[in-house]
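One chain of protein is taken out of this complex; the other chains stay put.
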Amino acid sequence: MTTPRFHYRPPDFGVAPLSDAPDATFGPMIADGVLPEGFFSTTNLPTYLRIGGTWRRPRSPRMDCVIVMDAEGQLTAREPRRLTQGTPVALGEAEDGSQGIYVHTEGFLGGSRSANEFQFMATAVSRERPVDYQQLAEQLAEERTGGGHIVWVAGPALVHSRARSDMTWFIENGYVQAFLGGNAIAVHDLEAALFGTTLGMTAEGESVAYGHGLHMRAINAIRRAGSIDEAVRSGLVTNGIMHALVRHGVPYVLAGSIRDDGPLPGVITDVLAAQDAMREQTTRATFAVLVATALHAIAVGNMLPAYVDQGGDRLRPLPTICVDQTEFVVNKLRDRGTHQAHGVVTNAQDFMHVLRFYIERWEQAPGRRVRRG
Amino acid sequence: MTTPRFHYRPPDFGVAPLSDAPDATFGPMIADGVLPEGFFSTTNLPTYLRIGGTWRRPRSPRMDCVIVMDAEGQLTAREPRRLTQGTPVALGEAEDGSQGIYVHTEGFLGGSRSANEFQFMATAVSRERPVDYQQLAEQLAEERTGGGHIVWVAGPALVHSRARSDMTWFIENGYVQAFLGGNAIAVHDLEAALFGTTLGMTAEGESVAYGHGLHMRAINAIRRAGSIDEAVRSGLVTNGIMHALVRHGVPYVLAGSIRDDGPLPGVITDVLAAQDAMREQTTRATFAVLVATALHAIAVGNMLPAYVDQGGDRLRPLPTICVDQTEFVVNKLRDRGTHQAHGVVTNAQDFMHVLRFYIERWEQAPGRRVRRG
Amino acid sequence: MTTPRFHYRPPDFGVAPLSDAPDATFGPMIADGVLPEGFFSTTNLPTYLRIGGTWRRPRSPRMDCVIVMDAEGQLTAREPRRLTQGTPVALGEAEDGSQGIYVHTEGFLGGSRSANEFQFMATAVSRERPVDYQQLAEQLAEERTGGGHIVWVAGPALVHSRARSDMTWFIENGYVQAFLGGNAIAVHDLEAALFGTTLGMTAEGESVAYGHGLHMRAINAIRRAGSIDEAVRSGLVTNGIMHALVRHGVPYVLAGSIRDDGPLPGVITDVLAAQDAMREQTTRATFAVLVATALHAIAVGNMLPAYVDQGGDRLRPLPTICVDQTEFVVNKLRDRGTHQAHGVVTNAQDFMHVLRFYIERWEQAPGRRVRRG
Partner (left out) sequence: MTTPRFHYRPPDFGVAPLSDAPDATFGPMIADGVLPEGFFSTTNLPTYLRIGGTWRRPRSPRMDCVIVMDAEGQLTAREPRRLTQGTPVALGEAEDGSQGIYVHTEGFLGGSRSANEFQFMATAVSRERPVDYQQLAEQLAEERTGGGHIVWVAGPALVHSRARSDMTWFIENGYVQAFLGGNAIAVHDLEAALFGTTLGMTAEGESVAYGHGLHMRAINAIRRAGSIDEAVRSGLVTNGIMHALVRHGVPYVLAGSIRDDGPLPGVITDVLAAQDAMREQTTRATFAVLVATALHAIAVGNMLPAYVDQGGDRLRPLPTICVDQTEFVVNKLRDRGTHQAHGVVTNAQDFMHVLRFYIERWEQAPGRRVRRG
């Protein structure tokens, strides 16, 4: 909150470069509501124009306006639509005084932020920021080609929605070197494999009769088989995420949590033992993708270094992609110290689908040869 | 999602209580824009008035209106503000026929689920529900092939993110019969066309120096050209959404709002005039897609009937897709009476991308012949 | 909110189809923790099994369990993992009595609203719905006065924000009979007690130098003391939530999770043991308040019955208040079967503050005499 004990320090116009600045220039409105080329577009910050050697502030400051000088020489910030042909408006793009206009940001922006420029779209994590899937796909593909250790951390929403087949595709095509999650994602995945539903909801979003018991029946079937691996080997489970992990020998860790039903055999119910198992993977990670999970994303973020140590002085940032429906989880992850997290604010299903599409395109590029694992 | 296999069953007017219902009554407007006491306030559902013993449906249905009878006895749903003193409007509060007016909810509200079964995943709008892009693509494609009137309503986030080229693709390929939005989406789109940025941020998410002024420069360039259409025709604007709309002669409405800079020429700054322009499109709508806008989605939802009237007893639900990052906007839309809204909880950019991908696949199916508009 | 004026109407077992229902059947556990085919999977609703022609309700109801009959013929809902080979468990999928098991949804699901009326504001959980703090305060106060067992489940955000002193107040004044949470809420609370910060942020929201290490120092101090209880008794910890719990002898359960630092002594790191400890409290619950936690709210919701069994046919809904910043957690809780959850969509800090204010007012009403615990 802005403190009342604020002391404004005006710019020091007596020293360079401000002392050497030229006078501001003005140009006439081309037509009613039509500005001259190169008009100065205002911010909401204290702004000074040099007029006849003197620095003056316009009245009625606001952003997205222009500065006009009236017959008495009075400066005012005005909406362009209100100005008639011929009215003189200030010209210039620069805000540093070099064109006779100075925007004084000091003390009005940011607090701890260094950013000394008035700008839009400065928030780091936002649904409004574009996602560069192409760059992300390229990076992931090169990591795979280069023998990196790509660690995926995923929540059950990945199976609820239809990203299940996309996640399976990533495993089958060598983009997953370790898979970290909880009991729930495996339960939903196995319910889907055995009954075609997740929590009793079909892939089309319909509820089936008495569907609420199906995840319990799935758990029981696996317990009867003895283990997830055995359920795959015996042919009980023939598709999905766990199937792909087992078939391709990808290490996975399922950490128990207080909300688990079952649990499935293989779930590590002691959380410290589960942490130790996860950390075996995180210490080797060269790339991390965290999808649709707050609990596990923060847990793994906690264990991940911010960088990959390639020996000697060869360090590089550890790319850490965090995908969630809202900005909250990504910001929380960053607020817990995982500053390198790059947020992708979208639906997990769509993320998986689009990313896979871009990777397939990358793989199909002429001259590219992708070895299958 | 509304299934195409819907069969409308009109009310059974032959049995009590409807068979015993009185005729609807009417009372005159007290003054211009002032309704008589006890006026009937419309919903967006099929509504029948008993007139001389016959049940009839008003034209141009929408919620929050009144029903007027003109000299020829024609019934129409009209906004109160448009009516002059003396015009007869239907009276009554009851919707069960007891006052001669019957609102037929069956099949248009609530859906198939019983409130009395224990089940998981019963929330209608949720990021955890799967999106059936394939069905959605099919429905949209068939609507286009069948000569439907597909109305799009879009917010500026569509341009911030990189869905701009996908939106353009939909326009160019005949999937847009009307485009409703505000000043901002056009401003961002034109800034992108002229400077490659939106609010000074590049498509890669980087800020450019003094980028905060670029949308003002874009507005000014269009104002100088005289109109958006002229800016396209003159070759100033060569790509993007507005360009495609103009080139393909798709009607668009840009409604002014209190937060507008500029505005662009062509923006309707009187909101009542803007409503009238939008309603010309909503009364003809056979399909509606609302993307990344709370203000306009609720505005248009307000004007949309819940059904398409195909003449006689052939009514079908009006598919209304509402895409937003969170459940909130969709639920708000439904809480304002647009119960038919089907929520897709995801990022607008990803939605556009995946939907386009599925439609392209639909078009490329063997034996399919798609005529270009 | 669940009204106290609820009248439970048991099923009418004298009329068909219930009068014609067969006895429930049982089958033995195939192995330790492995259920027989066709087991009956429980809900949290009143459930009746026909045994020798008589309908009986199992003890300790909760969802996602099975029903066992012990040597004395007593029925109980139990977690499958706790059952040994040969134990007889109830069989059947149907919940309508046709297999001797009847789930009585009436009055506990759905509520009063018809799905067939056009209306605004029909969404059950919404930030736009008013919170009736006065009714909530009254209900909580009466529960306390009447000797109820009020179970609180809280996430660490309660300590981040300044609701810490309000939570402490509730404990000190007899409104908390059990406190369920994780390692994090205790760590933050103890960091606040020892250093005046949470995660290095002061109560005013400022970061202190090297504050990121303070929670580790807090954990270490408690580990050195040997236990939380000992840290309180020795005078190391002199205020806050854990202090109040220890001082007032309120039972608490701290369940470990995969994201824990430390953990603190006393945290139950095996999640199944932690579940068992929590269930001891949930089976006795007559009121539940879940604040600012997704993980624990869903875990506890999973274990809570939908009703309080007061003996005989005296059943009443179990008031379950779920407070979160967004609708998502509440809807998720309901989508996991805790249909009775009443959502309060607000900031945890403000919720605690306003609720306390209303309870203090209730206590101060003339003629009210509140005994301190």
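As written, the chain order gives the labels A, B and C, with residue 1 at the start of each chain.
Criterion: a contact is a pair of C-beta atoms (placed from the backbone, for glycine too) under 8 Å apart; a residue touches a chain by one contact, two chains touch by 3 or more.
Everything numeric in this text was worked out from a predicted model, so none of it was measured.
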Residue in contact with the excluded chain [from C:Gly262, C:Pro305 or C:Pro319]: C:Gly262
Given C:Arg162, C:Arg233 or C:Arg247, the one touching the chain that is not displayed: C:Arg162
Sole residue of A:Thr25, A:Ser98, A:Ser126 or A:Thr202 that reaches the chain not shown, by the stated touch rule: A:Ser126
Chain B residues that touch the omitted chain in the full complex: 30-31, 33-35, 39-41, 43, 63-64, 80-81, 93-95, 182, 199, 212, 255-261, 263, 269-272, 274-275, 278, 294-296, 298-299, 302, 326, 335-337
Where the unshown chain meets chain A, residue by residue: 1-2, 4, 6, 8, 10, 43-46, 57, 60-64, 79, 81, 107-115, 118-124, 126-128, 132, 135-136, 139, 142, 272, 275, 279, 282-283, 302-307, 309, 313-319, 321, 326-328, 331-332, 334-340, 342
In chain C, positions touching the absent partner: 113, 118-122, 127-132, 135, 157, 160-162, 199-201, 203-205, 207, 209-213, 215-217, 219-220, 223-224, 261-263, 325-326, 345-347, 349-351, 353-354, 357
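We adopt the following convention: only the chains that are shown with their structure count from here on.
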Most central chain, Cα average position: A
Centre-of-Cα separation between chain C and chain A, whole angstrom: 34
Where chain B touches two or more other chains at once, by residue number: 118-122, 127-128, 326
